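With one protein chain withheld, the remaining protein chains of the complex are depicted in position.
Each chain gets a letter, A and B, in the order it is written, and its residues are counted from 1.
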Amino acid sequence: MANTDIEKGSEHPIMLRLKNLKKYFPTSRGTVKAVDGISLNVFKGETLALVGESGSGKTTTAHVILGRYIATEGSVLYKNIEIGHMPLIKRPLWLRREIQIVFQDPATSLNPKKTVKDIIEVAIKIHYPKLSKLDRVERLLELLRYVGLTEDFLFKLPGELGGGEKQLVALARALATDPKFLILDEPTSALDVSAQSKILKTLLNIQRDRRLSYILITHDLAVVRNISHRVAVMYLGKIVEKAPTEELFSNPLHPYTRMLLSSIPTLTEEESKLLPKGIESTGEIASAINPPPGCRFHPRCPYAMDICKKMEPPDINVSKGSKVRIVKCWLYAEESKTKL
Amino acid sequence: MSEASTLLKVEDLYVKYRSYWYTYHVLDGVSIRIKPGEKVGLIGESGAGKTTLLKSILRILPPQGRITKGKILYKDINLLRCSKGTLLEIRRKKVGMIFQDPLAALNPVFTIKEQMVDILKYIYKGSNYKKSDLENIALELLREVMLPDPERVLNSYPFQLSGGMRQRVVIAMALASAQELLLADEPTTNLDVTIQAQILKLISNLVEKRRLSMVLVSHALGMVRSMTKRIYVMYGGNIVEEAPSSKLFNEPLHPYTQLLIENAPKIIATKLGEGIKGNPPDYRYPPPGCRFHPRCPYAMDICKKVKPLLIKVNNDRYVACHLYAEKDMIKKLEV
Partner (left out) sequence: MSSKDIDIEFILKKEREMKRERLKRAWFRFKRSKLALTGLSIFLALLIAATFADYVAPYPKHAGTYVNFKERFQPPSLKHLFGTDHLGRDIFSRVIFGLRLAFLMIGIVISIVLPTGTVLGLIAGYYKGRWIEHIIMRLADMFVALPPLILALSICAILEPNIVNAMIAVTLMWWPWYTRMVYSMTSALRNEPYVWAVRALGMRDLSIMFKEILPNILGPILTKATLDAAWVILIGAAISFLGLGAQPPTPDLGTMVSEYMTYFPKNWWMILGPVLGIAIIIMAFNLLGDGLREVFAGE
């Protein structure tokens, strides 16, 4: 059923693998099925974007990988080690060093009472306890310069920095441990336009220099287009489409993906031409407590058929050549060889 | 353009905020004008003074904010001089405002019905509408914003509604008092892109149907482009550029606008911009001359001393930048 075997064909080793990952939250009104069986791989040195509306389960997925929540079912394999059932505090130090996170809002992800130096130094102290004070400061300065800040920032408090600068400090802190895998949880959505591109550019440079793997959680498709290699589109706890970024934008398959793309406000005519036509955003994402039966997107889908209301569509492999594409939609069932 | 064809005109407006020990010089001589039925956009990053401008127009600045200079003309009424009654009348009947955060704009402990009837009571003060009439008006308004099952919504509390539905309710409330002008302050922040598209379409339809004028304030450039005919670009409490929406994005004139557009992430694969160096101005000590000069790649000596005025460079293009003033001067000299 899962098509992970095809994805394996890449020359890059798999850093992170989610297999049928589920995360449920019991509430008084019923079980919230925030993430309901998703599978994906992140390879070394690549960026995988996890896209969807709020309520699609993308942030929950990120926090399961981080270890803030433990998986209800399924597995999270980091370098083939099961970590999905290991809460953050049980994780060994090397694992915490390798998986780092950059949060959405730098205003809350930096301790308001700590100077930039303290914030970054903590990371170095924990992971490189043998370094002398001198080497620590040396390393700290190196990190600051690496993300494009100067030593003038060392003793500033987060409140004295601009939004973009704060996010750069958060980035420097995450890099201080020399991580291999970065979770980027909406890294630019709290920032102004003028600060966004600087952050994205820095992220690209870091990846190029250090061959980091990123999982990028975002709802901003323009950000996805600019920095990710592959995209997984989530809707109500399920991945509905997986594709290389270029393919996804040039030829979106799943109706939900097309709806997302058609909703992007564009800056130029040139851009508008690239967006899918003939589909319009309607309805709102349903509650994850009682997701619609069959395909979860069918109440909003203009192409919904009878079967969509009854049966959940399988993951359909529509790959061409080496480009792996998977879409979870009955519309493509006929073309598929892996029909259920 | 004659006076008569202007619905709203803001002239050389200065607004300052005072805290215990600082004065924040926010609006620094802002002038805008809106014709009847016109849709105008106001773009700029957070802290550029967009919301302050809107609030000044309705005279709903917080107590520490003060208009120190300037004129706000609504038709022929000077809103800074007129009587309280006239001002209330305009707020009630003529101008409606959609506030930024739909959750903050709705009171969590009252149902939508109670809140809407409250506002309608205020709007229709003096007329002898009964409570049931007002409820009907509320219901009608909710229908107008295309809320599914408006009766249920009317009896709900804000937390029982999704973000998109709340924003529709807020729009309905603004519509109640907007008979001529709608001020929309970031109407889709915090909403998902799909819901954003729906809300924008709704606002455009309503504005069209009711023949309203609109000022749309946002930092989402693409959104403003699709919704308006003319755009003002704000930076640091100044209008730095004014242009038709169709031209601004293809050919931005002001260095700030250029950088802003260059740096906005696009869905066409282009090279990412470098960002704009530095931070927005500190309103306590705004830079002298052009407020953008510390961040401007083309800054000249004059920019540090003299504040550039908004000058006409073309038929319908205006820009406040010494680069263009000089070109103009040179042209004149050559002639």
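Just so we're on the same page, a residue touches a chain if its C-beta (ideal position, glycine included) is under 8 Å from a C-beta of that chain, and two chains touch if they have at least 3 such contacts.
Predicted, not measured: the structure shown is a model, and the values here were computed from it.
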item	value
Shown chains that the omitted chain touches within the full complex	A
Full-complex contact with the absent chain, from A:I70, A:M86 or A:V122	A:V122
Identified contact with the non-displayed chain, of A:L66, A:M86 or A:M305	A:L66
Residues from chain A at the interface with the omitted partner, ascending	66-68, 88-89, 93, 96-97, 99-101, 103-105, 108-115, 117, 122-123, 126-127, 133-134, 137-138, 141, 151, 154-155, 159, 170, 173-174, 177
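Heads up, the rule we're going with is that only the chains that are shown with their structure count from here on.
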item	value
Rounded Å distance, chain A centre to chain B centre (Cα mean)	33
Chain B-touching residues of chain A, taken from the complex the two chains share	53-54, 162, 164-165, 188, 192-201, 204, 219-223, 225-226, 246, 249, 259-268, 270-271, 274-275, 280-282, 284-285
Chain B to chain A touching residues, read off their complex	45-46, 162-165, 192-198, 200-201, 219-223, 225-226, 249-250, 259-261, 263-269, 272-276, 279-280
